[in-house]
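Please find one structure pasted underneath; my questions will follow.
Note that one protein chain is taken out, while the other chains of the complex remain in position.
Coming up: chain A.
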Amino acid sequence: MLSVIAKQLKSHPALIPLFVFIGGGAAMSIAYLSRLALRNPDVSWDRKNNPEPWNNMKPDQQYKLFTVNMDYSKLKKEGPDF
């Protein structure tokens, strides 16, 4: 199957950008979905040992990729401990 594709690419090299862009798009989707599945604080894979994963975050930990107006280094925990 890969040899068929390689032969086609050799005879039509203009197809290479197609593979590059489609492959790049697929890689980006998979990367984002795995980031959501593994890093999102709303997702709990193990409800017995990790029931509220958002409580495991530090008060100044940044989850978003880009923040424009928020200075995360100045945040601290607000509520009292109990």
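By our rule, a residue touches a chain if its C-beta (ideal position, glycine included) is under 8 Å from a C-beta of that chain, and two chains touch if they have at least 3 such contacts; residues count from 1.
By definition in this document, contacts and distances are computed from a predicted model.
Novice: Unshown chain, UniProt name, "Autophagy-related protein 16-like", "Cytochrome c oxidase subunit", "Cell cycle control protein" or "histidine kinase"?
Specialist: Its UniProt record gives the name "Cytochrome c oxidase subunit".
Novice: Which of these, A:F19, A:Y32 or A:Y63, touches the one chain of the complex that we don't see?
Specialist: Touches the omitted chain: A:Y63.
Novice: So which bits of chain A touch the chain we can't see?
Specialist: Counting over the whole complex, chain A touches the hidden chain at residues 41-42, 51-52, 54-55, 57-64, 67, 70, 72, 75, 78-82.
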